[in-house]
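For this view, one protein chain was removed and the others were kept in their places.
Letters are used for the chains, namely A, B and C, taken in the order the chains are written, and counting of residues starts over at 1 for each.
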Amino acid sequence: MQMSRDELIGAYRRMATIRQFEMRLHDEIKSGEIAGFTHLYCGQEAAAVGVCDHLDDDDYIVSTHRGHGHCIAKGCDVKGMMKEIYGRRDGLCKGRGGSMHIADLSKGMLGANGIVGAGAPQAVGAALSAKLDRKGKVAIAFSGDGACNQGTTFEAMNMAVVLKVPAIFVFENNHYSEHTGVDYAVGTNRDIASRAEAFGMKAWRANGCDYFDTYSTMRELLDHVRGGGGPAAIELDTERFYGHFEGDPQRYRGPGELDRLWAERDCLKNFRARVGEGGLLDLAELDRVDAEVSQLIDEATSEARAAPPPDPAHVAEDVYVEY
Amino acid sequence: MQMSRDELIGAYRRMATIRQFEMRLHDEIKSGEIAGFTHLYCGQEAAAVGVCDHLDDDDYIVSTHRGHGHCIAKGCDVKGMMKEIYGRRDGLCKGRGGSMHIADLSKGMLGANGIVGAGAPQAVGAALSAKLDRKGKVAIAFSGDGACNQGTTFEAMNMAVVLKVPAIFVFENNHYSEHTGVDYAVGTNRDIASRAEAFGMKAWRANGCDYFDTYSTMRELLDHVRGGGGPAAIELDTERFYGHFEGDPQRYRGPGELDRLWAERDCLKNFRARVGEGGLLDLAELDRVDAEVSQLIDEATSEARAAPPPDPAHVAEDVYVEY
Amino acid sequence: MAVMNIREAITRTLAAEMERDESIIVLGEDVVGGAGTAGGQEAIGGIWGTTPGLFAKFGPDRVIDTPISESAIVGAAAGAALAGKRPVAELMFADFVGVSLDQLWNQMGKFRYMFGGKTRCPAVVRLIYGAGMNAAAQHSQSVYAMMTAMPGLKTVLPTTPADAKGLLTEALRGDDPVMFFEHKALYGVKGEVPDGDHRQRFGEARMVREGGDVTIVTCGRMVSFSEKACDKLNADGIGVDLIDLRTTSPLDEEAILDSVEQTGRLVVVDESPPRCSLASDIASIVAAKAFSSLKAPPQMVTGPHAPIPFARELERAWVPSPGKIENAVRQALAYR
Partner (left out) sequence: MAVMNIREAITRTLAAEMERDESIIVLGEDVVGGAGTAGGQEAIGGIWGTTPGLFAKFGPDRVIDTPISESAIVGAAAGAALAGKRPVAELMFADFVGVSLDQLWNQMGKFRYMFGGKTRCPAVVRLIYGAGMNAAAQHSQSVYAMMTAMPGLKTVLPTTPADAKGLLTEALRGDDPVMFFEHKALYGVKGEVPDGDHRQRFGEARMVREGGDVTIVTCGRMVSFSEKACDKLNADGIGVDLIDLRTTSPLDEEAILDSVEQTGRLVVVDESPPRCSLASDIASIVAAKAFSSLKAPPQMVTGPHAPIPFARELERAWVPSPGKIENAVRQALAYR
């Protein structure tokens, strides 16, 4: 897997942007200024970025309730996102959607979704559209280990195989759906990939805390799909570093679990170690990226804080194109 | 597989009852007296009977739109069923349900169902109840090859595994869902059993046109489930001898297909051949059974024809136990 | 103008629009028929006979049979619509909104709003609905009230071949998700259909009769039942304004209120159980907005608060009948 310096720095920048975006939210939420439910993606950055680094704006993704990482990885405007999460008039969705409903069609980002499992059939539809367009585009459904038990996800997998569309099911197995462990909820002993295989598609597995593994496995997968091999699935073994939502007491964690995760399963740390050992990059460059990202997030936050709220008079607009 | 004379005759009687019931309906429907949609079970008799012969009234089954065979195999009153299908006041469901909604809780028959896939979760619930009762009872969900693509069926399989309940998924693969072939609609090359396995349960396969194969495979399966092995699945390779519903032009059939099915895949013929060859029974005994069944179906039909219709004044009764 | 029935009007409109607009695709269970069988495809052309010939003409990429997975059918339509296509998804029975509601209600109906007005989801969902075939409790329901209640969706119910063409064309050229309801007992209804381009704007009710004594507001199969009632009433010199809503969302409030302002008497006929129904919706709007014109309590003719039964005698008792409609009109008139 050969990557250029720029590609490496870009990948790191996207992961770092997600990380800092989420950690900032983690802090800001304590202030009480951010309303609603916020599900942080922190810990899973390598998954979103390792997948989306293969895509361009014409490829589609559908996302989940834990969607900030997917949005950033797919190129959504960070400041617009922050304003959205703050519920501001100029947010990416005018403050109507909030954290769970960010979309940007111009980036091929078809939407985060508050309904677990709802995105997968939509990805099949987007993939159907891509197939008709014959431009080699794909549609990706991000799902969690919990979402993989929802009927819609199963139906979507079967339908993708039947319709032979370039749909890709990315299962981010972070071992929890809310407070429930994957060992319990997925009847097949947490093996999501083989369940996908049984639907008649090829499935891969990768370490979702390792950018390089995710990225290179996705390359293989995409060669298969773009080569006309039909839909595919990948199970990414990853970690969620914070609670299910902000405010979660996380009593389901084992003793020392979070410390271990931060120590051993931090994709940013792993990335740094890898590029450092391999002499691929001067780590100082990554420090510079961190500083730039930090500046961006600072700006995004202060601009969002200062931004005007939506006008209540517009509450019933944009329901229809025409009514 | 040792079976007594009585057991053999009983099994034949139940299959013949289904066969004659359905063939009579096939004729009667032409008269226009029977309303609604009727889906005939003819051809699949060995499946229902081979499964239900292991059950008693305390075991549960949930059925489908093609439910007459399951009802008869589980012991529902044939005359009550016929009246129900004729829409009569004294029908098993007072003429409110009709062909697609026959139930008899006293027989452990929790209901036919017009919604494809709806029964499977209900079987999980009945199995949960059976598990709590600790009497070794099981709950069986009959599903078709088409129903096995419905999200509810998948959810039910996973949940049965997670909750470790004595639920059994019987997939009657008759190769068609309405006008669509299973080779098309089930993405895994018509292999339903292995898909069930991928949900984490043990799965069997049997020839659903062969009573003996179905019966003996079910014995194995039930030993596993009743022995605490958790839920299980079985795929029965079977055939539907008539159209999807009465009136179906069946243009999806290959040339000579139906003739071949009647010649080679008739479970009643197969049963006779087997008991004849093995010298297990004198075939004259089966002829006698046929005659008795014929008499029963004659009576059921003429009684149903003569029976009084429901009183329209009662249209809104029995919605609630108390309101 | 050609004469054809509603079934044919739908098939021809689909074909004409698919010809005109490459982005239109059709998907659903057995909309082609015969996939994966020895008999070969296009075995049926839709269980209701509304999509024959489309597969032969437009091929497997655009006319697509699906597994029995209604959530995925509607969800795929939603996703394809976001991604630039105009999918027409068929729910063989409207009752199957039970297994696909989320994709209709929380997904395609809400995308545009949730995403700040920046997306379009021009999906058409065809729902075959209604009683009259003794298909019993799970295959006979009229779920248009449920859909009407849902912001973001449009709800359309043609009752003539001309409207079937006009409303379907409008649906396929608009940019919002449309619930296109086809009554299974109306497919055979014949009538003249305008040639060439024919669009029927949504939110524009059809004045079926103008009589001036009482206003009947209704939709779907109840339009023809109401016409039968009107015939009886006419014979007694009673004139009815009969309004076929055509679309319940958007709603032509003006047509309703204008008529009630003249007649002062309202009968709403709705093939549905009574509670939170379209009947209650229309009656409440009239009570709120034409209160001073009302000379009698609004009459709501609906089915009972009960599922739809199977037996002929029971189904007939369940569905509002011409006789009940006639009675309601007489009661509205008798009130002083």
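In this text, contacts are C-beta pairs under 8 Å (C-beta built on N, C-alpha and C of every residue); 3 or more make two chains touch, one makes a residue touch a chain.
Owing to the predicted nature of the structure, the values given are computational and were not obtained by experimental measurement.
*Asks:* Per the definition of touch given earlier, which of A:Val186, A:Ala206, A:Leu268 or A:Leu286 contacts the omitted chain?
*Replies:* A:Val186
*Asks:* Which residue from B:Ala11, B:Leu25 or B:Ala123 sits in contact with the chain not drawn here?
*Replies:* B:Ala123
*Asks:* For a quick check of understanding: of C:Lys110, C:Arg126, C:His183 or C:Arg330, which residue touches the chain that isn't displayed?
*Replies:* C:Lys110
*Asks:* List every residue of chain A that touches the chain not included in the displayed model.
*Replies:* Those residues of chain A that touch the unshown chain are 35-37, 87-88, 91, 95-101, 113-118, 146-147, 149-152, 176-187, 249-255, 257, 309-317, 319.
*Asks:* Kindly note down the residues of chain B that lie in touch with the hidden chain.
*Replies:* For chain B, the residues touching the absent chain are 60, 62, 91-97, 101, 103-105, 110-111, 113-115, 118, 120-133, 139, 151-152, 155-156, 158-159, 162-163, 317-323.
*Asks:* Mind listing the chain C residues that contact the chain we can't see here?
*Replies:* 71, 95-99, 101-103, 105-106, 109-110, 113-114, 136-138, 145-146, 148-152, 249, 251, 273, 275-281, 283-289, 291-292, 294, 296-300, 304-307, 309, 335
The criterion applied here is as follows: only the chains that are shown with their structure count from here on.
*Asks:* What is the chain whose Cα centre is as far as it gets from that of chain B?
*Replies:* A
*Asks:* So how far apart, in whole Å, are chain B and chain C when each is placed at the average of its C-alpha atoms?
*Replies:* Comparing mean C-alpha positions, chain C is 35 Å from chain B.
*Asks:* Measuring centre to centre with CA averages, how many angstrom lie between chain A and chain B?
*Replies:* Whole-Å distance between the two chain centres: 45.
*Asks:* For chain C, jot down the residues that touch at least 2 other chains.
*Replies:* In chain C, 67, 69, 71-72 touch at least two other chains.
*Asks:* Where in chain B do residues touch two or more other chains at once?
*Replies:* Within chain B, the residues that touch at least two other chains are 149-152, 184-187.
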